[in-house]
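FYI, not all chains are in this one, though none of them got moved.
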């Protein structure tokens, strides 16, 4: 990976978060008590797509990296808040990945 | 199409713009004078991906529609500025689609 | 839209299907009887993403158009079969859009 080192940690955090959100999404859809997970499922998908988009934008050094990472912070915070309400391990893992990703994006934005 | 009518025109403009940007992208890659189109090719891809993302977000009534459409305005304006410098018909068509899309996003954002 | 006319109808069908699948996805997540819609929600997302991918591939005249449209046929058929089991209007609309899209892809593939 030879993209600018300033982005390296943030790209990694975004891809880890995309992964955790997608795992939480499919796992939530299989849970017995599904109704309480509506918003979790919905935000998992939004956050996964936005994290993936953010990672690719940084890899390509898009001129819109800043705006996309600001968006990513909001999506990660919303998804972490929602997943943090649930006791499923996939929700806890997702919330943690979202918080780490939001932190990584904020750190990248202040360093930029 | 039964999504909220407030988004209908904007979704349509985003998909038209995604189309025009992708057409401009592949057409530019075939042009004889390629070097002057570097930035055009790069922005076409960024703008196509962002417009597609914006359209899908509106269709799904994403909680991040506003941020994504603000991002879309910036991408469309940058792509329109760059494509507007070139005489190729695909560049002119793309610049026009980008300006229409930026307008549609701005209109949606003020109406929201 | 000035891409090759051979793709025009198929691109339109894919984007209509992406739209219907995303509408069905968000609408299903709001339904009272959620458990019976697990597979519908899951396939809506897969099919929406694949249709969008197929549309963009045709617009860009990707060298992989054929393989992607064959994949799109399978996704549309699976989603149509699942949505066809449910009485919600968004499921019926989605199933119809999926069948139209599968037909358009098959027609494009035989004409290619």
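Should a chain be cited, it is by its letter among A, B and C, assigned in written order, with residues numbered from 1 in that chain.
What we mean here is this: a contact is a pair of C-beta atoms (placed from the backbone, for glycine too) under 8 Å apart; a residue touches a chain by one contact, two chains touch by 3 or more.
Since we're looking at a predicted model, the values are computed, not measured.
Assembly remark, whole complex in this entry with 3 chains visible in place, copy number of the identical chain is 4.
Going forward, only the chains that are shown with their structure count from here on.
Taking each chain's centre as the average of its CA atoms, chain A and chain B sit 24 Å apart. Distance between chain centres (mean CA atoms), chain A to chain C: 26 Å.
For chain B, the set of residues that touch two or more other chains comprises 60. Across the complex, chain A is touched by residues 43, 46, 49-50, 53, 57, 60, 62-64, 67-68, 70-71, 74-75, 78 of chain B.
Note for the complex: chain A touches chain C at residues 26, 29-30, 34-35, 38, 41-42, 45.
Of all the residues in chain C, the ones that touch chain B in their complex are 1-3, 11, 15-16, 18-20, 22-23, 25-26, 48, 52, 56, 59-61, 90, 93.
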